[in-house]
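What follows is a set of notes on a single structure, which appears directly below.
Not every chain is included here, but those present sit where they belong.
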Amino acid sequence: MDPVQTKVALDTLWVVVTACLVFFMNAGFALLESGLCQAKNAVNILAKNFIVFAVSSLAFWTLGFGLMFGDGSPLVGMKGFFLSGADNSPAMADAYQGVFASLNWTGVPLAAKFFFQLVFAGTAATIVSGAVAERIKFLSFIAFSFFLVAFIYPVGGHWAWGGGWLGTAGFKDFAGSTVVHSIGGWAALTGVIILGPRLGKFGPGGKVNPIPGHNMGFATLGTLILWLGWFGFNPGSTMAADAALISTIALNTNMAAAAGCLAATAVAWLALGKPDLSMILNGTLAGLVAITAPCNIVTTTSSVIIGTLAGVLVVGAVLFFDRVKLDDPVGALSVHLVNGVFGTFAVGLFATDGGLFYGGGMALLLTQLKGIAAVGAFTAAASAIVWYGLKLSIGIRVAPEEEREGLDAGEHGMEAYAGLTSRASMNVAAANM
Amino acid sequence: MKKLEAIVRPHLLEEVKTALQEVGIVGMTVTEVKGFGRQKGHTETYRGSEYKVEFLPKVKIEVALGDEIVEQAVEAVLKTAKTGKFGDGKVFVSSLDEVVRIRTAERGESAL
């Protein structure tokens, strides 16, 4: 192996292994989101979170990847659908010749580039699943996910990462606080608004009725898997086996998560009386989302600060969304949207190169704000169009009767815990004797 | 003293409970049960094979109460547990020979 081949092999190993870690986040989301919902909807949420990656794979292969990274205009890529078109990866930089020039900074084969970017696209889609859970139609969710990954995410992503205008303007979002988490979050927010809250969630007089999750074991395992996955998400975004950078990023990522966890625990304990496990979990994720954009350009101490603020923010955000009657069963808005925005913003404050606190002035901060606003506006608008289109065509919400009974029976004709909860055992026993 | 047993739809439990409280009932005991009756269950499929869900979830509310409020209690249940569709459930009334409160060993109506 010559040095060039060695570097390609090393980088590819790193990219494929970290892509696997990010892929595994699908399991994390599936567990977290089903765990924080009710048992009667568990099959539905699991099915949604499972199939969404298959849908994303198809959508990103056919359209998304080309729109996002294919050569095109500052607004959208226009080449490379179905991974077709010229490409001499792993050749890099000026040596690269092909239709995905925006990815010429990483020296791995095209298939590896696609695979890595695909697992990120899948993450954006999976974020939506939790927020709209327990009332959305299965088919409509599949359809929305397809549109999100085929069109909306790629366009927003193109702006920041695919050679588009935002990237050119100096917008910094290393691993996707905005591109992945906020896009997912804004899409979720429009869904939550257009769907409306679950039956019985908000009582008269501003009363908020909690609907406790049915399996905190799943939720905790899910969050640990997500934490693990983030060691692929952030350090992997180097897309190169850069020893110093990946070590630092792994460290920063972990310290922000830990800080977010402890901060949310403390706030929940002091403000709400007890250390609510679901808040502890959300706090950790908040720290992780917030550090996603700045992880490569902030100090470890800044990472701890960013994580701490994220942990505080997320608890406040959960209470806020409840107050304004936006029903998000799993806290996806508080985690991904709020902290995706915050993390992107934090780049402008803490970046050692250009951040306000490091003498960089307001320039970077303003660019970050511009990016946050532009991506947010676009995603919200585009998502609203898709949600309304689905609402008017196939409908997006199950019937109240079905919602009360549970979507597992209505949408899937099955139960998550047959014979384990008392609901089913007799029927099953009866059927089998 | 009488015992009233009401078998009702689970999601109406809270309302029935409140109506019973308004009639002056302070205690009750609730059990998750499965009901079989005119209300037909639905069909579920699992891996291509169908099976019929015939036993439907209900809750049974048991109340021991003085003879004089039985009728009011029955009315309270009828008012709150009725949807008009098959499967609303039943009320059964029977007689109790004795009621004892364990905490105080009181007997009879004062134990209710």
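The chains carry the letters A and B, assigned in the order they are written, with residues numbered from 1 in each.
Everything that follows uses one rule, which is that contacts are C-beta pairs under 8 Å (C-beta built on N, C-alpha and C of every residue); 3 or more make two chains touch, one makes a residue touch a chain.
A quick note: this is a predicted structure, and the numbers were derived from the prediction, not measured.
Composition of the entire complex, written as a formula in the shown labels, equals A x3, B x3.
To be clear about the criterion, only the chains that are shown with their structure count from here on.
Centre-to-centre, using mean CA coordinates, chain A is 46 Å away from chain B.
Across the interface of their complex, chain B is touched by residues 404, 409, 413-415, 418, 422-424, 426-428, 430-431 of chain A. Chain B meets chain A in the complex at residues 11, 32, 34, 41-46, 51-55, 57.
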